[in-house]
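Structure in structure tokens, see below.
Apart from one protein chain that is not included, each protein chain of the complex appears where it belongs.
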Amino acid sequence: MINVGIIGASGYTGAELLRLLTNHSEVKISYVTANKYAGQKVSALYPNFYGICDLMFEKFDSDIAKKKAEVFFVALPHGTSMNVVPELLGENRKVIDLSGDFRFPKKDVYESWYKMPHKHPELLGSAVYGLCEINREKIKGSDFISNPGCFPTGSILAVAPLLKEEIISESDIIIDALTGVSGAGRSANKETHYCSCDENVNSYKVGGTHQHIPETEQEMSKISNKEVKLTFTPHLASFSRGIYSTIYCKLKKDISTEELLKTYNDFYKNHYFIKILPKGVYPEIKSVAGSNFCQIGLEVDERTGRVIVISAIDNLVKGASGQAIQNMNLMCGFDEKEGLKAVGLVP
Amino acid sequence: MINVGIIGASGYTGAELLRLLTNHSEVKISYVTANKYAGQKVSALYPNFYGICDLMFEKFDSDIAKKKAEVFFVALPHGTSMNVVPELLGENRKVIDLSGDFRFPKKDVYESWYKMPHKHPELLGSAVYGLCEINREKIKGSDFISNPGCFPTGSILAVAPLLKEEIISESDIIIDALTGVSGAGRSANKETHYCSCDENVNSYKVGGTHQHIPETEQEMSKISNKEVKLTFTPHLASFSRGIYSTIYCKLKKDISTEELLKTYNDFYKNHYFIKILPKGVYPEIKSVAGSNFCQIGLEVDERTGRVIVISAIDNLVKGASGQAIQNMNLMCGFDEKEGLKAVGLVP
Amino acid sequence: MINVGIIGASGYTGAELLRLLTNHSEVKISYVTANKYAGQKVSALYPNFYGICDLMFEKFDSDIAKKKAEVFFVALPHGTSMNVVPELLGENRKVIDLSGDFRFPKKDVYESWYKMPHKHPELLGSAVYGLCEINREKIKGSDFISNPGCFPTGSILAVAPLLKEEIISESDIIIDALTGVSGAGRSANKETHYCSCDENVNSYKVGGTHQHIPETEQEMSKISNKEVKLTFTPHLASFSRGIYSTIYCKLKKDISTEELLKTYNDFYKNHYFIKILPKGVYPEIKSVAGSNFCQIGLEVDERTGRVIVISAIDNLVKGASGQAIQNMNLMCGFDEKEGLKAVGLVP
Partner (left out) sequence: MINVGIIGASGYTGAELLRLLTNHSEVKISYVTANKYAGQKVSALYPNFYGICDLMFEKFDSDIAKKKAEVFFVALPHGTSMNVVPELLGENRKVIDLSGDFRFPKKDVYESWYKMPHKHPELLGSAVYGLCEINREKIKGSDFISNPGCFPTGSILAVAPLLKEEIISESDIIIDALTGVSGAGRSANKETHYCSCDENVNSYKVGGTHQHIPETEQEMSKISNKEVKLTFTPHLASFSRGIYSTIYCKLKKDISTEELLKTYNDFYKNHYFIKILPKGVYPEIKSVAGSNFCQIGLEVDERTGRVIVISAIDNLVKGASGQAIQNMNLMCGFDEKEGLKAVGLVP
């Protein structure tokens, strides 16, 4: 049993860490912080925890934190996380940061996309990018993980085999992705009001301005060893959980759907959480809701020489907190699946 | 490890048994039947199982069944279940029947409410009614459990302390209950079409004709030692999972909300899955979705001398498959919580 | 053509007035106010109006208001409305107030349920309660209407024939009602966040504390000529529009469902917007969504001597803005149906 702390536990990814770690056999949640709600019980914010979790939110204090826990999940917004992470690193502590603050080795990339100065540029490049299926070995040896964004997780997993095998044009990738409303966070505003989202779809950051673009391009470029450039459009859709990505790629050569599926099955054969669907079957969000799985399906469009790859993940699990736990499992030598075995909630 | 069989595994309660038992540490699912889908993989019907469960539906055969498994969950519709259960009982097998076929000791009650003849009246009365929090000890010693209906589970748990303590009038109970669409089953018809249910609520079997009425009255009467009579209205609402029951009871004496909450906390203090909410907090369906918990909240209306009790369960878990597993855990001497520890899926 | 003003047009009922009046053949919307959004176009808040309505929100000014319009809809929150209405009354202006501020003749009733002092008690009792089907003649002669609350509209219409004909006990009425999220208003908070409402139901003001109780009791008492006392529980459910009321009444005499339906059809025969459903058919919210209709269905429960009456309205139309327009139509001598003929949006 190790003690873990969740810094920024009042948001949706924090609450999801609590939900998943409550049934993780190797850890004890010993410290949860939320400055705004300090002194309140977790169940006052998340009524699913009544009678199950009696933890109280505390105000963050790095000394207390390090006394109470050995592994930290930092579930703070970007810009805030960068102030906290440096205080937790070192002294054999392990840190998994769920924000975007440590995903780029280059300060200027961060600053131009996130529109704010980075206060700890000395730490940039020191975190391993925690996309478990791509970087598993590096993660095992690391004490500092930058957990991937939700959109990048869904997209990179979906096209990694195509890029690795040089099957598609690196400069002609289009990602059209739907996110559930939990992706917009717990803050209440006009955009997250039920009556704004219900029976609706809308779009935001259209035209190449979403901060997940450089992250996706950076990691895809590493896989392909060429510079990847992509068009990305996020939409907010009327469901609570999920990222549904439809990706359009230009094929460099004639290849069939069947051959591509074989390539995918080979690529992911040792990765339990990635499920390649048979020909003619495509992912559904509901199939992965509440689970750490990523479903991938694809089809070649022979008329236009493209392959359409579709992936589905739960944004709060594989797209955030579940993957963070998967990272912890790898870092700590636990079974990679521990705490993450739930099957998607169907119906 | 014991081997379990699921008879009638293609319906929603069957699929939910599969989903939950997949991660139960004490059992192996060794036999799943669905006559209509024999030869097809579970994942062909339920895509959340791709790559997780490779089981194939078989045609039911009682000899094969008994060779392959020691514990059976019968998740067939009422009227069908009564033909199958007798073939499985005996020879040290344990049977948990999720249908309504064995919930009544009296043949005429069954026949008048279910509108069909009972073919095995000799078995009536031999099953223990598997409402774990009420009949735990009897369940432990039994090999044949009749698993409660979803509506009765939500209602009986909600008012048991009031009836036991003789706080309310037994003949003046009104239950207004909402069910999610999964309660209508997997069959596709006009009523379950998305466009019929979405943004909608409708009502059915209004005026005291629902077959869960005699079951609820029978079990409530046992608890109160008096004849209970109730009005019950079920509504179909626009969510997939859940039973939300609002129950209006006439108080026999002056009593405060606080006193009643204390009564409830005492009554359920040894029952992990029942969560009594603090004053001013009421159950939410989402808090229990995907979980085996039952949340209960209540409030006295001093102006009218009534107490309003509200309960929320997931109809497929505590209202069906989860409770069936809880029954198995008790029957087999496993930890009562095994396989059922998931916290409600919020957000 | 008359000029109408909407005071407090940025909220949902204000926007609904705009939506409905845009196609009303007898009026021109000449003045819309929303202090917080003064200077912004209506379409900036409500994108369904892009290219359709070029009106701009103004800051409220009673002199300008009276110059610009002859009829006013006041769609402000209670407590605010009472300050504005007195400035608009008189000088042949007609005022329809959608708040609760002028629904009670007695100051103390208002103050004890709304928990605030009333600043214009001299006006209490001067407004006609604008439930068109009950008070049509009085409305025709009035210049000042207090538009009914959404819950009272659904409930009173549902039981008026029973009270009028003395069929039920006046002191034993239970109202269980579901409201769509638009009923909680446009303000964004934890309760109206999509992830709080989606796939969920929760309850509030349980135990007889909702401010619509005295309004409902008062108006029902007028109809029955006896003091009505009721238990009322509101629930927030996962749809945008609608009030769905299930009402449990104790019958004073033996009477059949068919006889009661005949009573209802007689009672409402001259009221186009009230639709009595045939035996065995019950209201659906979707059937009335976007429309000014109220559907009513009922069934006697012979076992318990109760009648269950169910009604469905769109909370923003018949429960607020549509009824307000119906009131204006009556006050101004227009066709009662003008602007309100839309059929419910199915599917």
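Read from first to last, the chains carry the letters A, B and C; within each, the first residue is number 1.
Just so it is clear, a contact is a pair of C-beta atoms (placed from the backbone, for glycine too) under 8 Å apart; a residue touches a chain by one contact, two chains touch by 3 or more.
From a predicted model like this one, the values you see are computed outputs, not experimental measurements.
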item	value
Among C:38, C:116 or C:343, the residue in touch with the chain that has been omitted	C:343
Hidden partner chain, touching residue among B:13, B:182, B:231 or B:311	B:182
Selected from A:66, A:103, A:186 or A:286 as touching the chain missing from the view	A:286
Missing-chain contacts mapped onto chain C	12, 15, 19, 22-23, 46-53, 182, 186, 198-199, 240-241, 275-277, 281, 284, 286-291, 293, 295, 316, 341-347
Those residues of chain A which, in the complete complex, touch the missing chain	174, 176, 178, 195-196, 198-204, 206-208, 229-231, 233, 235, 237-242, 244, 246, 248, 257, 282-286, 289, 297, 299-304, 306, 308, 310, 312, 346-347
Residues in chain B touching the chain absent from view	12, 181-182, 186, 188-190, 192-199, 238-240
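Here is the rule we use: only the chains that are shown with their structure count from here on.
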item	value
Pair of chains whose C-beta contact count is the highest in the structure	B-C
Rounded Å distance, chain A centre to chain B centre (Cα mean)	36
Centroid spacing, where centroids are CA-atom means, of chain A and chain C in whole angstrom	45
Where chain B and chain C are represented by their mean Cα positions, the distance between them in whole Å	38
Residues of chain B touching at least two other chains	198-199, 240-241, 284, 286, 289, 346-347
